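Omission of a single protein chain aside, the complex is shown with its protein chains in their original locations.
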Amino acid sequence: MTTMIDLPPGAPVPPGDHAALRVEDLSLSYIVRGIARPVLRGVTFEIKPGESYGLVGESGCGKSTTAYAAVRYLARNARITGGRIFIDGSDMTTMSEDRLREFRMRHASMVYQDPGAALNPTTKVGPQVIEAFAVLGESRPVAEAHALEALERVQIADPRRVMQRYPHQLSGGMQQRIVIAMALASDPKLLVLDEPTTGLDATVEASVLDLVRSLQGETNAAILLIAHNLGVIRSVCDRVGVMYAGKIVEEGDAAAVFDKPQHPYTLALLRSLPRHGIRKSQRALATIPGSLPPVGATLPACVFVDRCPLATEICRTIDPPPVDLGDGRTSKCHHIDRLPELTEAPARAGAEHAEQGGAALELSGLSKTFHQGGHSVPALVGIDLTIHDGETLGLVGESGSGKSTLARTILGIERPDAGGGLELDSHQLAGRSTDRPTEDKRSIQMVFQNPESALNRGWTARRILARSVRKLTGLRGKAIDKRVDELAANLRLSQQHLDLKPRQLSGGLKQRLAIARAFAGDPRIVVADEPTSALDVSVQAAILNVLSDLQVENKTSYLLISHDLGVVRYLADRIAVMYLGRIMEVGDSEVVFRGPNHPYTEALLSAIPKVDGEPGARIRLGGEIPSPANPPSGCVFHTRCHRFMKGICEVTEPPLIEVEPGHQMRCHIPVEELRRLQAEARRSDEVLTTPPEALEAAEATAENDPA
Amino acid sequence: MVRYLLRRLLLGLITLWLLATIVFAITNILPTDVGRTILGPFAPPETVAALNEKLGTNRPLPVRYVESMIGLVTLNFGDSFVSGSPVLPQVLGAVGRSAKLAGLALLITIPLSIAAGLYAARRRDRLADRAIVLAGVTLSSIPEFVTGTILVVVVGVQLDLLPVLATAPEKADLVTQIRYLLLPAVAMAIVYFGYIARMTRAGAIEVLQSDYIRTATMKGLTTSQTMRRHVLRNALVPTVAVIAVQIGYLFGGIIAVEKIFNYNGMGATMLYAAQRKDLPMLTAGVIVIGLVYMLATLAADLIIAWMNPRIRLETER
Partner (left out) sequence: MEPTSILAPGPGGQPAELPAADLSASRAQRSSARRERLTVLVKRPAFLVGAAVMIFWIVCAILGERITPYDPYNGFSLGRQPPSLEHLFGTDRIGRDVLSRVMVGSRDVLIVAPLAALLGVLLGTSLGLVMGFYRGIVDDVLSRIVEAFLALPVILVALLTLVVLGSSSIVVVFVVGILFAPIVARTVRSAVLSERQLDYVEAARLRGESGLYILSREIFPNVLGPTIVELTVRFGYAIFTVATLSFLGVGLQPPSPDWGLSVSQEYTNMISGIWWPTFFPALAIASTVIAINLIADSLQSVLSE
């Protein structure tokens, strides 16, 4: 990638045996009502200058706590109970407050998950960036000059103007660049990145990760990256540590760990991911039996023993020492030699997905316009889409693309504009769910993203299910109980679970309960909006298995919304790609993943950081996602398109046409031409970006923006 | 900002109209017979009828309502039942004198309570914080007249440090005037200390936990730099709103304080009007103080919009 940075490349690695960060046998507890609850149980690792190290693991494993402990920014109730932390040879655990401040100022920096919150909302960006330099003792003009340079360095095109803005006036990607610029002000020895791209759109995430990679080469800072997304870790990190219950169980070269895990937990974690383009018809995802230990639980010698299929008596009595596997690879397991016993789940027999059935739901010319303060905001524009019997239609696209609005309109939460067709089994549905007969309500149900929010916390699981059964099926008395039991059995919820309230259930059980509720009335169509994005990877696998089992049994159709293309690829039979309220491409899942694609789909696919490390064309979209209130002229994607054709794309909007049987696309470029261009792009190393004339067109549009 | 101001003013006017309507309802619909209410149960019916005739309270309700609304617009709140002269100048004079007392109370309480709130937030859950929170709860729950009584007994009578009557002699200089007002002002300040300190503390704690304070800490700013540049402005937004609301309540509590300290302000005027059943005077008092409350909240909204660019810029659209 050619960067626009004109600073000299980073200084050579300084001599000496100092690791940039060395954590030695770190133990840490949170004090909850006077009781110490251990979260870190002896974490040891080190990062050399210029090296990037990733920590992975499921929620509660202690990866974030480790990161914050590294710069000694701890919660008020956290106590370091043992071990030491060295940054560049200085022990952080014993430092005085004053030295700690000095140290953070000069040697350690941090970037966090939500860049919007990391900037002071009531101060302009300029002073905040300048402050990062002024605190180092620079005079005001020098600090200002450095601030400008720093913003240029993180590829902000017009730093002077950006400095005059308040944080909320900038996009998430821009905010994160600013936070990164401030973090690099002191040329730190250690840069901690805590989920730096979580919550950003895929295309924005890709460019922020590019930036991190390119800065890494220049600064010689050691990078500690925390991310739940293994693809992000693989695409950035040299080395990786896998954490479980406050311990690093396996460590080594990132590619090696992900390709050939040497610890039962790592192996199970990776197998629970939908990887290598695997689909539901081929194989069920592997799950990890048992549950993550709660924070502060008392654990036996090996922390993973309760869920490990290889565990023997020794695992309960002797803490497994790190086994050196060469090349900096270690694994804390007594039974590494027995790992080959863990075989993958057998391929599914005879579950090849059913022949495409008739149309269950048909959308024709469906539009939805919101009205806000005198402006019309078209959220959906002329959607033509069919969901067939028993199939899963995956819906992908970035924020503002209208995915959720489309789901809400189908459900009748939003009333579509007049004139559009919304037909279930060939009869028109009323716009609002309140106007639909029970039969229609029963037929279309929803699984929400966050089960915490979707389940009434005051109700027991049984009451939640029983009420839905009563309302949707018209059953009464004993018949309700029977149906509730049936649903619970289908979702593998025990009778005991039914007596609990949601907060007493784990995240996975809550989502099962929510799914059971959606199936109460034996629906024709279930809309699932990011059904697993609030869950840990190992729990996600179980939910995806359940969803695909239910579909086979009940012939239900799914509309699946997800930003995780691995999940979509696993579950979806067909995929629709949305951008600014329009369908840009629809086709069979395999066809869409294979290509040729609409340029937007192509960019989206290339933006996803892949845990398998597969190479692919690198496309980096410029500009920002336009506001739906003021969509660009012509093809709405032309302002960011890397295959922009001046004179056509910004003038006329291409229609959604069938380019191959069952494959529709909305692009001026003929499909054969796309096929050729995309094959070419995959072969070359070149990074494709949005051409300047497209960005100019975007600027012109932005200036007309009424906002 | 101009649009925001206009919108805010329009809403304020609607509120004022509703407020006047509520007050009209209390004084004209609740009593079946205004004359009887004023004269009491033992007055002969002819006298009552004559009074109703004189006051115009025997006319139909809609007529009286329209009249009172016209009065509101033309700033004519009618004449006092007791003195016969227009009530508004008397009420405004009284509000002016009370404003001195209230102003002094605010002057004492705002800086102290904000400082205490910020300090408590920084020392969260330590002894100083718990002490401030407990003092806040305790002090803000005691009625002003109780605090006033205790102050009079302890400071005024037992220690004999300050005058126990609030009215300074004629032509007293500013210092003497303040000396006289000090005890009642403190009685009021104590009540508001608790509210403002707790709100400031809550605001500051929320800010101190925010990511941008973490950013500031990681930049290596000192605690005082962080407080000054990043905490203060953000933490005080809810405090400003609370202070505005308190200004309205201040004028409610002031009635009792003026009674204890025998000060001739709003409280004395209203109590006198209440004893004489001088409804126009009471009505004007309620509306004027309602207006003061609304102006205070308006000012607070503008200050908040100025402090928080997000509100300011969004309303500019």
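Order as written gives the chain letters A and B; numbering starts at 1 within each chain.
As a convention for this text, a contact is a pair of C-beta atoms (placed from the backbone, for glycine too) under 8 Å apart; a residue touches a chain by one contact, two chains touch by 3 or more.
Given the structure is predicted, the values throughout are model-derived calculations rather than measurements.
Asks: I'd like the shown chains that the missing chain touches, ordered by label.
Replies: Output: missing chain touches A, B.
Asks: Can you tell me which of A:R76, A:H371, A:H427 or A:R457 touches the chain that was removed from the display?
Replies: A:R457
Asks: Could you tell me which of B:V63, B:L92, B:A131 or B:V157 touches the chain that is not displayed?
Replies: Here the residue in touch with the unshown chain is B:V157.
Asks: So which of B:T37, B:N58 or B:Q225 would be touching the chain we can't see?
Replies: Residue touching the chain left out of view: B:T37.
Asks: From the list A:H18, A:R79, A:K260 or A:K471, pick the residue that touches the absent chain.
Replies: Spelled out, the listed residue whose C-beta touches the missing chain is A:K471.
Asks: Of the listed residues B:A99, B:A166, B:M270 or B:A300, which contacts the missing chain in the full complex?
Replies: If we include the chain that is not displayed, B:M270 is the one touching it.
Asks: For chain A, which positions touch the chain that isn't shown here?
Replies: The missing chain touches chain A at positions 284, 286-292, 294, 345, 348, 411-413, 433-434, 438, 441, 444-446, 448-450, 453-459, 467-468, 471-472, 488-489, 492-494, 496-497, 499-501, 503-509, 517, 520-521, 538-539, 541-542, 545, 549.
Asks: List the residues of chain B that touch the chain left out of this view.
Replies: The missing chain touches chain B at positions 11, 14-16, 18-19, 21-23, 26-27, 30-31, 37, 134, 137-138, 140-146, 149-150, 152-153, 156-158, 164, 245, 248-249, 251-253, 255-256, 259-260, 270-271, 274-275, 277, 279, 282-283, 285-286, 289-290, 293-294.
By definition in this document, only the chains that are shown with their structure count from here on.
Asks: Where on chain B is chain A touching in the complex?
Replies: Touching chain A: residues 124-125, 210-212, 214-222, 225, 229-230, 233-234, 307-310, 313, 317 of chain B.
Asks: Using the touch definition up top, name the residues of chain A that touch chain B in the complex.
Replies: 71, 73, 76, 101-106, 108-110, 112, 114, 117-123, 128, 131-132, 135-136, 166, 168-169, 179, 182-183, 185-186, 373, 707
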